[in-house]
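This part shows chain A:
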Amino acid sequence: MELLFAAPALPLDEAGKYVAGAYVVFLVLLVIYLAIMAAKLQRIEKELRDVAAIAEGHKAERREEVSA
Partner candidate 1 sequence: MTPSRAAFAAILAKDLRSELRTLQSLPAMALFSVTTFVIFRFGLDRTSLSGSLAAGVLWATLLFAAVLGINRLFVAEREEGGFDAIRLAPIDRSVLFAAKVAALLVYLLALELVAVPIFAIFFLEDAAGLGPLVLVLLLTDLGLAATGTLISSMAVNSRARDLLVPLVLLPLAVPLMIAATGATEPLLSLGGPSYDRFGTWLMVLGLYDLIFGLVGYAVFDFLLED
Partner candidate 2 sequence: MYGKGLKPLSIATVAMLALSLSLVFFYAPLDGDQGFIQKIFYLHVPLAIVALVGFILGGVFAIAHLRTDDRRWDAYSYVSIHISVIFGVAVLITGAIWAKASWGHWWVWDEPTLVSFLIVFLLYATYYPFRYAIEDRDRQARYASVFAVTAGAFVPLNFMAVRMAQSLVHPRTFATAEGGMPGEMMLTFLCSLAAMSLLWTTLVKFELTAKSASGQVKRLRRALDAPVAGGGSRIAPEVS
């Protein structure tokens, strides 16, 4: 196994911050995306609720028409 260790460009503690920063950026972007999708999902849920209410309303109307 060829160990390439020679002289790292930046001291480890400094370099570590940049590497961590990069991975954090990736994570943050991913989480932001998920948050936006969560908002969309909430909207779909609300719309489904409304549609269910409308469907039940129609059902009640039809029962009234039949009995009237």
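Heads up, the rule we're going with is that a contact is a pair of C-beta atoms (placed from the backbone, for glycine too) under 8 Å apart; a residue touches a chain by one contact, two chains touch by 3 or more; residues count from 1.
On how the list was made: all candidates are chains of the complex that A comes from, given by their letters.
All figures in this text were calculated on a predicted structure; none of them were measured in a lab.
Touch between chain A and the candidates 1 or 2 in this complex is found for 2 only.
Chain A makes touch with candidate 2 in their complex at residues 1-10, 12, 15-16, 18-19, 21-23, 25-26, 29, 33, 37, 40-41, 43-44, 47-48, 50-51, 54-55, 58.
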